[in-house]
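Below is one structure, written out as structure tokens, with a few remarks after it.
What you see is the complex with one protein chain gone and the rest in place.
Chain nomenclature is as follows: A, B and C, assigned in order of appearance, with residue numbering initiated at 1 for each chain independently.
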């Protein structure tokens, strides 16, 4: 089953890049959370193609509608002021959708249509003589499905499927923020060979040490968000962002592509969450972040750097106010310590390039492959941040509910 | 997670009775199955309110659109000839949907809107002073959700949620029929105190014995389907159906309601499927059939009758052509024997009645409860058959995939 | 996966009837529950062959050892006073086990060996010419496993596998009793054609109505348990129990067998537990109770009787003190109301009989089947009660943890 998170908070998704739309069902949001469509839309807008100067030129409105799981007694008319949805045209075939409401605990469904004009020329890729794009899923998915695969724009393996991640993540973020003050951020730390030494982890560790408290204030968070928003690409380091933006432009003109690394951090996470061992939060985060399309590495805390260290350098000292350093990245034994959760994710250079490459047809006939036409996103890392943040949020929320399940309070089990 | 079936073939659903619509995602249909929207629609039409003289008078078109998981190379225009879907109005906000295609193995999403005019007067039920309908989920769901519950028309607990069951079931039925010739049928066997002795199980057992083969031909099945279709209520016994129809009418006028029993049978099921013990097909079927809204009993094979028997009367003799009787209902040790799968499901009388009853407000203040207004379906069993068939199909398909998973054939694991 | 319950509280089992032993792992017991090995043993003793005059004559000590998941600081020596376990003989190959301790939240493993002398003559059943016992899993499991099946005494499909159910159930019962005062009981209500009208459900409903409170006191429960313990077979009706015992004896002498029905009831259950719809507590209970070996029917509350009723007769009135009747069996919409949970489970007559029957060899060659030798339990219902109680407890505990997971209390998420 295509489920992110779970078993308590989970997100199911469906939909291909060039199909009618992306459908999402979010399970397990406890009752009573105020959800506004605009808030979900705002996260989706960050993910959207065209939202960013350096992403793919595809333009999609990606307007989300919420179709279930919300309610507010006495405010039904207001609730139903979201965009109308219709099937088949005709006035009696339309219905309102939810603009905002309180979660009821029931599944929350959301729909985003794919309405941009789509080319219908896929001859280069169609059928057993269809060509295989190196680095893409074309070949494996063709044979895995015995030929029954949607070849248009990557089909389900497209980044477009991450709409579901972002919708689910946005609900988790609202919940985590309301319950614990948690905020999840990401910063691009590498583009091709260019790196920055500035990191969210380091920044918040300094703040914590200065104020002798791990709790980061909304103002401190807002200051960081402003930096991220205003940079050329979403990074804490404006100068690096500027250079990286230039490099991406040049690389696009070259018809080539670039890898990238993104740091993702949860500030003010709930403590003590994460099951130990086989289903630990570390297992879960490594999986969902490291398993995202195009990702080839995932690190927690200080990541690959800790390999070269001695224990006496690496163990984080503990004081009454909390851990005094965050080499551990907020997780010990797969359980949260209250220090910021820190992961770093490495993306390979986008597989689609305009240079000729050795490849095959789906029937394994050898060819020199060159793309006939197609959109080209030279650095996928540039807009992957919101997806990583969303996946982290989904797992963190599920882990929080898991932890709560073990703290039974009999007063919650009374009716009469 | 609100998932039917699984882990291999599974159906996720979302949507409340009077909300914008019901969203469904079907997971795990193997690639290459030809699926026509009209076939799914046909099953939905059987479930639809108003499709039947004896159901609720609510009128809904319940038109389904398929939004993902289908494809057909070179036939894309034909594929996309399903009803258009739009969000927010405006031509550029619309997209086509799938009229038919081959499954790709990816999740299949479907949407049914709720477009009938809805009353917006729920004052009788709203808030902490809202009244509780005896037999309904009003009270438990209000307190379980701490008051954040959609009170309109039963919310998520309405029979409207079974749209997802039927969509998922229709895909399973197409698959099972194509692979194994399996057909799933149901017949109403009791309405209130009226019973029929005719049963599908008995009918097909006679056929099998006469022809000395368990395989039921399409013609033999069609003959039964015709009987079911033409009866006043869906039952093998036309006379009983007639009387039951009369009784339902009288009971509706009385403002009262009736229980019912429905027999559900899978003819030509695949043999050897079902995991033994804790996840056996018997566990799964008892759960999904016996756990449906308003159901209070579920029987396999000869059900409660076997309690009073001796072993020497009850053990089904075995010959080379198969089991010579079907007291076991097609399952031994939770595994299919190839005899028809037989279950019988008992529904309580519909909880909504027009008589005054002792009840409380949600804050537990005692009241004499009488319904201000509302639609009234005097016998839910009358249109539950297609839902039961669907749930059986979903579990049977999942069990078939489970069985296949253990029969590894290395030729399926080659690429180069 | 062979898992009972879950995803929060779950029981995994392994082990065949005549194999070395039955291994059990219990997942998800929250930390801090005092567990005594003797308490687990006491439930196992009720399940044990030979514990009962009317069960199979097989004698097994079925001594349980607890191997993980328990702890008590400062009391380690006392903790480790359980039976020693050794592998391979030799003093240095032995270890202590836990006699009692507090749960830590980690998985609790338990082992019961099969040490009774086993006949090693299975020639009648071995190989492709092995004979098939009608009503047993012999044929389907042989072909499902392509011949790789343990034929000794029913293998994994034997009632011996329910040792795991009882171990998991005993931990759930300790938890539910400590948290909510819940007690789970069962009473045999039918043996072959003999029935009793006395029922636990009716008894506790009367008590509740008299005292105008659903809470049953420990003394009231103890009085019922005494009746159950002292009856010839475990039933509330001593006279019926006496007759049924006689009938079982006569039937054993005859070489025949009998069906049975068992009522299982949870008194003082936690209210508001159970997810609605697809994973409702009704779905789950119908599955685990109705799916047990040899069961062919499962009813909730008034079960099959409600089919013939009108709504006006069947809806349970509600007053401030709770539901005034329990036709609903403690579940509305799959959620607990606080009334006793009531199920009734119907068992087929034991398949093993001494009469000659039509059957086949595993290669489908037809034979007249008569048992060469073997133990014979004429009425499996007689000792199934503790298994049913255990399964109900497991699902109820899991559902309670699920409910708690949605009631997040931020004070549980602090470390510093």
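Heads up, the rule we're going with is that a residue touches a chain if its C-beta (ideal position, glycine included) is under 8 Å from a C-beta of that chain, and two chains touch if they have at least 3 such contacts.
If you're wondering where the values come from, they're calculated on a predicted model, not measured in any experiment.
Across C:67, C:176, C:262 or C:332, the single residue that touches the chain missing here is C:67.
Listed residues A:130, A:169, A:329 or A:385: the one in touch with the omitted chain is A:329. Along subunit A, the points of touch with the absent chain fall at residues 1-4, 13, 132, 134-137, 139-141, 143-144, 156-157, 161, 190, 192-193, 251, 256-261, 271-272, 275-280, 282-291, 293, 295-304, 306-320, 324, 327-329, 332-337, 346-353, 355, 357-360, 364-366, 403.
For subunit C, the residues touching the absent chain in the complete assembly are 1-3, 6-7, 10, 12-16, 19-23, 25, 27-28, 31-32, 61, 63, 65, 67-69, 71, 73-74, 76-77, 80, 83-89, 92-98, 102-109, 111, 113-115, 120, 126-127, 139-140, 143-152, 155-156, 364, 415-416. Residues of subunit B that touch the chain left out of view are 7-8, 28, 30-31, 105-106, 179-180, 214, 270-273, 276, 320-322, 337-338, 400-410, 412-416.
Here is the rule we go by: only the chains that are shown with their structure count from here on.
Distance between chain centres (mean CA atoms), subunit A to subunit B: 36 Å. Subunit B and subunit C have CA centres that are 29 Å apart. Multi-chain contact residues of subunit C, defined as those touching 2 or more other chains: 271-272, 276, 320, 337, 403.
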